[in-house]
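Here you go, one structure.
For this depiction, one protein chain was excluded, whereas all remaining protein chains were kept in their positions.
Just so it is clear, A, B and C label the chains in written order, and each chain counts residues from 1 on its own.
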Amino acid sequence: MRAIVKTGAGPGMEVRDVPVPAVGASDVLIKVLNAGVCGTDLHIWEWDAWAAGRLKPPLTIGHEFSGRIEKLGEDAAAEGLLKIGDLVTAEGHIICGHCLPCRTGNGHLCVRTRIIGVDRDGAFADYIAMPVSNVMLLDGIAPEIGAIMDPVGNAVHTVLEGGDVPGSTVFVLGCGPIGCFAVGVARAAGAALVVASDFNLRRLELARAMGAHETLNPGQDDVVARIKELTRGLGVDLVCEMSGHPAGHAQAFAAARPGGRVNMLGTPSRTTEVDFARDVIFKGLTLYGVTGRKMYSTWNAMARFIKSGEFDPSPVVTHRFPLEGIAQAVEVIKDGQAGKVILEIGT
Amino acid sequence: MRAIVKTGAGPGMEVRDVPVPAVGASDVLIKVLNAGVCGTDLHIWEWDAWAAGRLKPPLTIGHEFSGRIEKLGEDAAAEGLLKIGDLVTAEGHIICGHCLPCRTGNGHLCVRTRIIGVDRDGAFADYIAMPVSNVMLLDGIAPEIGAIMDPVGNAVHTVLEGGDVPGSTVFVLGCGPIGCFAVGVARAAGAALVVASDFNLRRLELARAMGAHETLNPGQDDVVARIKELTRGLGVDLVCEMSGHPAGHAQAFAAARPGGRVNMLGTPSRTTEVDFARDVIFKGLTLYGVTGRKMYSTWNAMARFIKSGEFDPSPVVTHRFPLEGIAQAVEVIKDGQAGKVILEIGT
Amino acid sequence: MRAIVKTGAGPGMEVRDVPVPAVGASDVLIKVLNAGVCGTDLHIWEWDAWAAGRLKPPLTIGHEFSGRIEKLGEDAAAEGLLKIGDLVTAEGHIICGHCLPCRTGNGHLCVRTRIIGVDRDGAFADYIAMPVSNVMLLDGIAPEIGAIMDPVGNAVHTVLEGGDVPGSTVFVLGCGPIGCFAVGVARAAGAALVVASDFNLRRLELARAMGAHETLNPGQDDVVARIKELTRGLGVDLVCEMSGHPAGHAQAFAAARPGGRVNMLGTPSRTTEVDFARDVIFKGLTLYGVTGRKMYSTWNAMARFIKSGEFDPSPVVTHRFPLEGIAQAVEVIKDGQAGKVILEIGT
Partner (left out) sequence: MRAIVKTGAGPGMEVRDVPVPAVGASDVLIKVLNAGVCGTDLHIWEWDAWAAGRLKPPLTIGHEFSGRIEKLGEDAAAEGLLKIGDLVTAEGHIICGHCLPCRTGNGHLCVRTRIIGVDRDGAFADYIAMPVSNVMLLDGIAPEIGAIMDPVGNAVHTVLEGGDVPGSTVFVLGCGPIGCFAVGVARAAGAALVVASDFNLRRLELARAMGAHETLNPGQDDVVARIKELTRGLGVDLVCEMSGHPAGHAQAFAAARPGGRVNMLGTPSRTTEVDFARDVIFKGLTLYGVTGRKMYSTWNAMARFIKSGEFDPSPVVTHRFPLEGIAQAVEVIKDGQAGKVILEIGT
């Protein structure tokens, strides 16, 4: 079968012919229909320090996908919940089930997580084998949307953690695809004010398309001053920090109201100088680090949001390529003009 | 000034001329513009057991209103937050500030609460004096909407308590005005499914106008069976119990999913037989009794909901009468064809 | 092997020779050392309506136990967490893992739960086979204590649900073994006042041994009046309802303070008349139905409580019998003079 493979240390990926994966007793073999290209895939393409420290090539890349069930292992079949032909997506974090986080409802923080496309073969291929417990029926959700439920789930987790979004004020700092999804989720969850910021005008357009009441460009606007104006000088209830940048962190802490929250998803590549006294302690702030999706309450809320029509992530999808177009996909993302980029792999 | 007064024991009310209320140092004198007629006012009109046990006539009735500030007591003026001419509404529960509930963020459960129009003179009058701490600026909200923020706040409290409405399934049981508001609040808060039930077809129409995905008539529909169908056999995450009827309670407990919530606002006039083993313990349900509005987090969320346009209670307002039309107002409510009924008192 | 078997409809149980259970790939075979006799076992012995409606004899009884691992199925062994000779206990609720409660952190409310000793063969036997995921290492906890972690876990779940026990006031209503455990858990969790009530003087002694600051006998004391006295007229923050009796429910609701909680574990055999207006709605109460133990956060908190010495359930254990003494065990429980009764099955 075809697969996009990181063949060794260094930049780039190759489309190769590799064997169809084996299907264990508790596994499901899925014919991949669509897959999402993620910033993580760019790090792997570029072979940055993180990638070099974590990946063991050769490895099939890709961790966001949807597909059709082609085969079920014996135990997976015995469960009776899924059958050949079902359209599905999957959580890409394979967890141990034994550690304290796993046993106390925090599987997303499993100390032995293995991520598809990072720690084991991934979804940029004609087929992928997944443990049955990670597989979710699409149940009417379009396969293209199913392919991006991993990053949409990141947004759902980031926006909803803390529990008081209805009627609240939200600042989404950074409008990459997950930031744009977060704007839509915050609107769907009844936020009374959603402000979004980014340096990239195309991304601000997408944020507005997803329902941002106001968008700000830190290159031109005094972001914190404007947010204070919009909130009677107080700051917002919730900041969704999607930039991962030290300057973003500073704005996030300054933009949150006393007693507010900063939910942090953007992954920094370096350290940030924090004035904890001024920015966290005297303000009574709560900071929360967002990893993945809660397994599986985030998926449950997300599926209902999408199926009910409350939330539609599709305006964020701007580009589609065939599997062989991975280099172009990487290019448009690096170029900064893309929202979410989809690979159309199978039908 | 004019006032609708309960003059003594027995049914009815009278429009009388009474003195303009005195304004204490911490009080604000408000010229009443609009007032809402509530089910509680009906109990007082009818002089039922509850009314007879609690009210001490003569008393000016009415606890939901909006108005314009006419005068401020010395301390109220010194605060500098309100000024003559401001359009305002007010929380009608006057609380002690000293008891444990008051001192630990539960003022709505103050053990010495005195309610305007019930325990002291109310708002069906040309003027009312209120403690400044109970007064809220309308800040652009229309006075007619300001006049019903008390019952809208009941709905906000009922829907949002428990914190997980976005993406959830909600059943509003009973579609009087507060039930209809609850439908709209649940939709605004991103509920993925909102089902509403009532025996009264006019009320079901209002519930649909407020955004109910489906309405059920317990006189014809098997309510619990239908809710199970809509939720894959599980039941809903949240029931808003607005009926106060034993039959409603039974449906509420049966319609909630294992681990779900039943937030109870409808005030029963008699006891209910509860099978706690089957309906609460084995299902892991949470029941919560809703009193008033959280002071003032409910008001804050509500004001933002209304100002942002996420939630508009106005379709529920079906009738308007002058102060002198109180008997007709009571009549249309008893008749069951009204949503919310407003008195137009001043301008 | 020996087993205590419900052989058919009607009262009683028999010690019989039955085959050692088969061990599936994901199972662990455990040589039983100690087992706890529970009120549920009494219902089964008596063959009451609940037992008759649920059990399918012949069935080995018993759901609380500890033991030593004798054999591991292939997949259980492959996990590498448990080995032959390990001392263990186990959660007796075998859950499906697929339903919404299971997938969203509420496995204790699984819609397909099967309980050992009720829905499948149990632990009053020389050996029991358990799914590896239900098995917990004793890790230094004595086997006799390990044998009662099921009911201790009920108490931990009942006391800790709601989250504010440190510094709070707690009323444990009903001092059977789980009530007595709840007293000790509330003390260990830093409750500032723990009051316990029961009609049975021997049980009140045990409650005092577990740390109750004051014990009340509803046959002689005005329970609610005394609790109001002890709490400046307010009532307690948390009632742990362990009686399952309508009169207990009434006291529980009356004894809780405005804004308080009633966590209900005692399983009623009949309905209760509830005045929701007075007792729940106007008081802003939260009622919560306690089922089993949270899987596995309750187990985690409980194990730490016991291992740290913060909480010692052993004073509640009053009687020990060999497996053949089941009739006597049932007798002392019915007699009302027992705390927790243990079967000493193996060594």
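List of remarks:
Quick note on the criterion: contacts are C-beta pairs under 8 Å (C-beta built on N, C-alpha and C of every residue); 3 or more make two chains touch, one makes a residue touch a chain.
The model shown is predicted, which means the values in this text are computed figures rather than measured ones.
From the options C:173, C:301 or C:342, the residue with contact to the unseen chain in the full assembly is C:301.
Which of A:163, A:284, A:309 or A:322 touches the hidden chain is settled by the complete complex: it is A:284. Residue A:249 is the one among A:2, A:249 or A:340 that touches the chain not shown. By the touch definition given at the top, chain A reaches the unshown chain through residues 99-101, 106, 108-109, 111, 232, 234, 244, 249, 257-259, 264-265, 267-269, 271-277, 280-291. Seen across the whole complex, the unshown chain contacts chain C at 156, 160, 163-169, 185, 188-190, 192-193, 213, 300-302, 304-305, 307-308, 310-311.
In the full complex, the hidden chain is touched by chain B at residues 79, 81, 97-98, 100, 103-105, 133, 295-297, 299-300.
Rule of thumb we're sticking to: only the chains that are shown with their structure count from here on.
The set of chain B residues touching two or more other chains is empty.
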